[in-house]
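Scroll down for the structure; my scribbles are underneath it.
The complex appears here without one of its protein chains, the remainder shown in place.
The first chain written gets the first letter, and so on, giving A and B; residue counts start at 1 in each chain.
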C-alpha cells in the first residue's frame, strides 16, 4: 500500500469496491479464427490417435481431401452453381414477397388482419413436410426447389419487415404528411429506410434459413447442388464427403453473413 | 446416428466390460457350446432389424413360430422405415441382424469394417414376378415400348447409390447404352417416384410387382419389361456386424438356421399359393400382424399375396452376382475402391439350415 493510501486507511477510509465491467462483449477479430483452428487441430489429433473412430467422424484432413477431389473433378463448380442459382432465386423472391407482405401488414389494417394470422399459421410448418405437395404443384424441376426456399424465406421476412414498419417513428410519418408528401413518397422515403435495419436483420435470418432449406430443396430430382452432394454422401455413408459438403454450407453461410455485414455498414451508416 | 456410433466406439474401447466381450470370453472358455446346446440355458438376447415389407416375412415367421427360440435366441424385433438405418444400427451395435439391398451406403459401412453379408434373401428368378419396369403414359404415347427405348429418357430413383440406381445401370448395360444416356431423377421416396411417374414428370422407374401391376391395370402406367429378364440379381442380403462374425460365429450360425426355416415355410406356401389355400390364409394372417397392419385383413391380403417374391432357399447367397454388383458400384464411384469381396461377404454361414 502506498503512503497516502495508508493514511486513508488509518482514518477508516477505503476504496469503493469495483462492481462494474463485463456484459459488453467486444469483437476480437482473431480470437474466433484461432478458436476454430484450435478446435479443428484438436479434432484432427483425436482422429489421428484413433480416439475418434473413422466410422463416427472423419478427420478434418479427410474431409478437406474430399473437398479437394471435388474441386479438381470440376464438380464443385457445378454443385455450387446449381445451389447458388436456386438460393439466389428463392431467396430474392422470398425476400421481395416478404417485404411486400410485411409492408402491407405494417401499413394497412385490412392487410394486417389477413396476413398476420396466415403467417402465424404457416410459418411453423416445416417446409420439408410440404415437399410432396410442392412436387405436385411445381413439378420436380427447378420450380419446386426454388419454391421450397421461397416459402422458407418469405415468412421470417414478412415478420421482420412488419415489425420494422411498426417501429418506424410515427412522428416522421406525420412530418411527411405535414409537408404534403404523397403516400408513395412517405413509404419510399420514410417507411422503407426506417424499416431498413429490420429488413436487413430479416435478410440475415432468411438467408440462413435458405441455406438450411437447400438440402431439403435438393431432395427432389436434383442431380447437382451442394444439398444433393450432401444427400448422396449420406446415402453412400461417405462421411468425409458429408463433412466436406457441410463445410461448403458453412462457407456459404459465412460469405452471406459477410456480404450482409457490408450491406449493413453501407446502408445503416446513419445509425452509427 | 453419430451418437450411437460413437457409443459403439466407446464401448469397443472399454473392452472387458461389455455384454458382448463377456460373451465372447465365455465362448472362448467353451461355455458357449453348452449354452447353445441346452434349451435349459438362458436364451441369448438378439436384436433383429425389420421393415414392414412382405419380403421380410421370414423374420416374422421365424419369430412367430418360435424358430429363433428353438435356437436359444431371445429375439427382439426392432422396426425401421428404411434399410439404410438398419445397417447403421448394426454398425453401431444396437441391432445384430438385418436385411438390405446392396447399396452405396452399405458398401461404405462394409469397407469401414462395420458390417458383413452372411446370406442371400430376395432374388430375381425367371419363374417368378420380380421388379417390373414401368413407363409413364406420356412416355408410352411417345412410343416407349421396351427397356431398350429408355435411352435418352428420365428414370426415377429414391437416391443415387440405391438398388434403383443399380437397376437403371443394368437396364442400360443390357440394352447397350450408357447409364449417362438416361436422366436419373432422385426423389427420396417410393411414393414420390410413383407420383412423378403418374403425372408424367419422369418417364420410367422400376418397382416391386405388387405396386407395378395395379398401376398397369389402372392405366396409370405401363409395364414394359421385367428386371428378371436382365439375368440373375441378388436383390436383398442378410447381414450382421463384422464383430458378430468374428466374436460370435456360433450365434450367427444359429440365427441363420432359424432364418432358413422361416424362408422354407414362406417358399412352401407363398410361391405356390393355390396348392394349400388354408396354409396360405394362415400365412397371410401371420404376415398381416406386421405388414399392412393398419389396413383391415381383407384389404391387406391381396397385397400380401401379390407381394410374394422369390426368396432363396437356405438363405443361399449368389456370390457371383454380389461381386458383379460390387464391381458396378465401384465403377460408378458409388462404392469405396478398396472394398474387397473378402471384406464384404463372410461365406462361412453358407449354406444355412439342413
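Rule of thumb we're sticking to: contacts are C-beta pairs under 8 Å (C-beta built on N, C-alpha and C of every residue); 3 or more make two chains touch, one makes a residue touch a chain.
Heads up, the rule we're going with is that contacts and distances are computed from a predicted model.
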item	value
Omitted chain, identified by the protein name its UniProt record gives, among "High-affinity branched-chain amino acid ABC transporter permease LivM", "Acyl-CoA dehydrogenase family protein", "Circularly permuted ATP-grasp type 2 domain-containing protein" or "NitT/TauT family transport system ATP-binding protein"	"NitT/TauT family transport system ATP-binding protein"
Omitted chain's touching partners, listed by label	A
Option from A:40, A:65, A:172 or A:260 whose C-beta touches the chain left out	A:172
Hidden-chain contact residue, picked from the options A:96, A:122, A:136 or A:181	A:181
Residue ranges of subunit A at the interface with the undisplayed chain	169, 171-172, 174-182, 185, 189-190, 193, 196, 269-272
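Note that in this section only the chains that are shown with their structure count from here on.
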item	value
Computed distance of Cα centres, subunit B from subunit A, in Å	41
Interface residues, subunit B side, partner subunit A - complex	2, 5-6, 8-9, 12, 84, 87-88, 91, 103-109, 112, 114, 159-162, 183-189, 191-192, 195-196, 199, 201-202, 334-335
Contact set on subunit A toward subunit B in their complex	52-57, 131-132, 135-136, 139-140, 219-223, 228, 231-232, 234-238
